[in-house]
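Some notes on the structure that comes next.
Here the complex is missing one protein chain, while the rest keep their positions.
Moving on, here comes subunit A:
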Amino acid sequence: MVKVSFKVNGQARALELDTRTTLLDALREHLRLTGTKKGCDHGQCGACTVIVEGRRINSCLSLAVMHEGDSITTIEGLGTPEKMHPMQAAFVTHDGYQCGYCTPGQICSAVAVLNEIKAGVPSHVSADLTARPHVSVDEIRERMSGNICRCGAYSNIVDAITEVAGRKA
(Lines give C-alpha, C1' and ligand atoms only; values in the text may rest on other atoms or scores of the structure.)
Protein backbone atom coordinates (compact mmCIF):
# COMPACT_ATOMS: atom_id res chain seq x y z
CA MET A 1 0.00 0.00 0.00
CA VAL A 2 1.18 3.53 -0.74
CA LYS A 3 -0.15 6.96 0.11
CA VAL A 4 -1.01 9.42 -2.61
CA SER A 5 -2.68 12.82 -2.59
CA PHE A 6 -4.00 14.79 -5.50
CA LYS A 7 -6.75 17.25 -6.31
CA VAL A 8 -9.86 15.99 -8.02
CA ASN A 9 -12.27 18.59 -9.37
CA GLY A 10 -10.72 21.17 -7.10
CA GLN A 11 -10.96 19.08 -3.93
CA ALA A 12 -7.88 17.70 -2.14
CA ARG A 13 -7.98 13.91 -1.82
CA ALA A 14 -5.66 11.59 0.09
CA LEU A 15 -5.77 7.87 -0.51
CA GLU A 16 -3.91 4.77 0.58
CA LEU A 17 -3.82 2.39 -2.35
CA ASP A 18 -2.39 -0.84 -3.66
CA THR A 19 0.40 0.25 -6.03
CA ARG A 20 -1.45 -1.51 -8.86
CA THR A 21 -4.44 0.85 -8.69
CA THR A 22 -4.86 2.79 -11.90
CA LEU A 23 -6.00 6.39 -11.83
CA LEU A 24 -9.25 5.15 -13.37
CA ASP A 25 -9.90 2.66 -10.57
CA ALA A 26 -8.91 5.22 -7.92
CA LEU A 27 -11.53 7.61 -9.31
CA ARG A 28 -14.26 5.04 -9.76
CA GLU A 29 -13.75 2.54 -6.95
CA HIS A 30 -12.15 4.66 -4.24
CA LEU A 31 -13.59 8.12 -4.82
CA ARG A 32 -16.89 6.89 -6.26
CA LEU A 33 -16.61 9.23 -9.21
CA THR A 34 -18.21 6.80 -11.62
CA GLY A 35 -18.74 9.31 -14.43
CA THR A 36 -15.38 8.29 -15.88
CA LYS A 37 -15.95 4.96 -17.65
CA LYS A 38 -13.91 1.81 -18.12
CA GLY A 39 -14.26 0.54 -21.68
CA CYS A 40 -11.24 -1.47 -22.73
CA ASP A 41 -8.83 -0.78 -19.83
CA HIS A 42 -5.99 -0.81 -22.44
CA GLY A 43 -5.81 2.65 -23.97
CA GLN A 44 -7.81 1.62 -27.00
CA CYS A 45 -11.18 3.34 -26.55
CA GLY A 46 -10.91 6.68 -24.69
CA ALA A 47 -13.87 6.05 -22.35
CA CYS A 48 -11.58 6.73 -19.36
CA THR A 49 -10.33 10.11 -20.61
CA VAL A 50 -9.79 12.69 -17.85
CA ILE A 51 -7.89 15.97 -17.79
CA VAL A 52 -4.72 15.98 -15.69
CA GLU A 53 -2.77 19.21 -15.27
CA GLY A 54 -4.76 20.60 -18.19
CA ARG A 55 -4.05 17.69 -20.54
CA ARG A 56 -6.30 14.82 -21.53
CA ILE A 57 -5.00 11.34 -20.79
CA ASN A 58 -6.30 7.77 -20.61
CA SER A 59 -6.73 7.20 -16.87
CA CYS A 60 -6.66 3.41 -17.40
CA LEU A 61 -3.00 3.49 -18.49
CA SER A 62 -1.72 5.53 -15.59
CA LEU A 63 -1.06 4.47 -12.01
CA ALA A 64 -2.72 6.56 -9.33
CA VAL A 65 0.59 6.82 -7.40
CA MET A 66 2.15 8.53 -10.41
CA HIS A 67 -0.18 11.49 -9.88
CA GLU A 68 1.03 12.79 -6.51
CA GLY A 69 0.22 16.51 -6.36
CA ASP A 70 -1.60 16.59 -9.71
CA SER A 71 -4.87 18.39 -10.46
CA ILE A 72 -7.40 16.12 -12.09
CA THR A 73 -10.66 17.10 -13.76
CA THR A 74 -13.31 14.48 -14.48
CA ILE A 75 -16.69 14.83 -16.16
CA GLU A 76 -18.20 15.57 -12.72
CA GLY A 77 -15.84 18.55 -12.41
CA LEU A 78 -16.68 20.04 -15.79
CA GLY A 79 -20.30 20.66 -14.92
CA THR A 80 -23.42 19.37 -13.19
CA PRO A 81 -26.89 18.57 -14.57
CA GLU A 82 -28.01 21.95 -13.21
CA LYS A 83 -25.01 23.89 -14.42
CA MET A 84 -23.63 22.16 -17.50
CA HIS A 85 -20.33 22.96 -19.15
CA PRO A 86 -20.95 24.38 -22.66
CA MET A 87 -19.57 21.14 -24.16
CA GLN A 88 -21.99 19.05 -22.10
CA ALA A 89 -24.87 21.30 -23.17
CA ALA A 90 -23.84 21.04 -26.81
CA PHE A 91 -23.75 17.23 -26.63
CA VAL A 92 -27.32 17.33 -25.30
CA THR A 93 -28.48 19.80 -27.98
CA HIS A 94 -26.92 17.78 -30.80
CA ASP A 95 -27.74 14.30 -29.46
CA GLY A 96 -24.03 13.51 -29.35
CA TYR A 97 -24.63 10.06 -27.87
CA GLN A 98 -26.95 7.09 -27.84
CA CYS A 99 -26.14 4.78 -24.91
CA GLY A 100 -23.94 7.44 -23.34
CA TYR A 101 -21.16 5.14 -22.21
CA CYS A 102 -18.41 6.83 -24.20
CA THR A 103 -19.80 10.30 -23.55
CA PRO A 104 -17.86 11.43 -20.44
CA GLY A 105 -14.62 10.50 -22.22
CA GLN A 106 -15.77 12.19 -25.42
CA ILE A 107 -16.63 15.40 -23.56
CA CYS A 108 -13.39 15.55 -21.55
CA SER A 109 -11.47 14.88 -24.74
CA ALA A 110 -13.42 17.49 -26.71
CA VAL A 111 -12.80 20.20 -24.12
CA ALA A 112 -9.07 19.42 -24.24
CA VAL A 113 -9.03 19.25 -28.05
CA LEU A 114 -10.25 22.82 -28.37
CA ASN A 115 -7.56 23.93 -25.94
CA GLU A 116 -4.92 22.02 -27.92
CA ILE A 117 -5.97 23.77 -31.13
CA LYS A 118 -5.91 27.11 -29.32
CA ALA A 119 -2.42 26.33 -27.98
CA GLY A 120 -1.24 25.64 -31.54
CA VAL A 121 -0.62 21.89 -31.24
CA PRO A 122 -0.63 20.49 -34.80
CA SER A 123 -2.33 17.24 -35.85
CA HIS A 124 -1.87 14.53 -38.45
CA VAL A 125 -4.25 16.36 -40.81
CA SER A 126 -2.80 19.86 -40.39
CA ALA A 127 -1.64 20.67 -43.93
CA ASP A 128 1.05 23.14 -42.91
CA LEU A 129 3.03 22.17 -39.83
CA THR A 130 4.42 25.65 -39.28
CA ALA A 131 1.04 27.43 -39.46
CA ARG A 132 -1.39 27.70 -36.56
CA PRO A 133 -3.99 24.93 -36.70
CA HIS A 134 -7.63 25.98 -37.00
CA VAL A 135 -10.90 24.26 -36.15
CA SER A 136 -12.36 22.20 -38.98
CA VAL A 137 -14.37 19.01 -39.25
CA ASP A 138 -11.26 17.14 -40.40
CA GLU A 139 -9.22 18.46 -37.49
CA ILE A 140 -11.91 17.52 -34.98
CA ARG A 141 -12.32 14.03 -36.40
CA GLU A 142 -8.59 13.34 -36.34
CA ARG A 143 -8.05 14.78 -32.88
CA MET A 144 -11.03 12.87 -31.49
CA SER A 145 -9.93 9.53 -32.98
CA GLY A 146 -8.80 8.31 -29.56
CA ASN A 147 -12.44 8.21 -28.45
CA ILE A 148 -14.38 5.32 -29.90
CA CYS A 149 -18.19 5.40 -29.91
CA ARG A 150 -19.69 1.94 -30.27
CA CYS A 151 -23.07 3.51 -31.04
CA GLY A 152 -21.59 5.52 -33.88
CA ALA A 153 -22.76 8.94 -32.72
CA TYR A 154 -19.74 10.48 -34.42
CA SER A 155 -21.43 12.98 -36.73
CA ASN A 156 -23.47 14.47 -33.89
CA ILE A 157 -20.37 14.57 -31.69
CA VAL A 158 -18.55 16.55 -34.38
CA ASP A 159 -21.53 18.91 -34.64
CA ALA A 160 -21.51 19.50 -30.88
CA ILE A 161 -17.80 20.25 -30.80
CA THR A 162 -18.03 22.48 -33.86
CA GLU A 163 -20.76 24.49 -32.20
CA VAL A 164 -18.72 25.07 -29.04
CA ALA A 165 -15.62 25.92 -31.10
CA GLY A 166 -17.61 28.46 -33.09
CA ARG A 167 -19.01 30.06 -29.99
CA LYS A 168 -15.52 30.41 -28.56
CA ALA A 169 -14.00 31.95 -31.67
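FYI, contacts are C-beta pairs under 8 Å (C-beta built on N, C-alpha and C of every residue); 3 or more make two chains touch, one makes a residue touch a chain; residues count from 1.
Keep in mind that, in the parts below, contacts and distances are computed from a predicted model.
Chain not shown in the complex: UniProt lists it as "Xanthine dehydrogenase family protein subunit M", one of "Sarcosine oxidase subunit gamma", "Xylose transport system permease protein XylH", "protein-glutamate O-methyltransferase" or "Xanthine dehydrogenase family protein subunit M". Here one chain is not drawn; of A:32, A:83 or A:124, the residue touching it is A:124. Within the set A:37, A:56 or A:85, the residue that contacts the chain not displayed is A:56. Residues of subunit A that touch the chain left out of view are 2, 18-20, 22, 41-43, 46, 49, 55-58, 61-63, 65-66, 68, 109, 112-113, 116, 119-124, 126, 129-130, 141-147.
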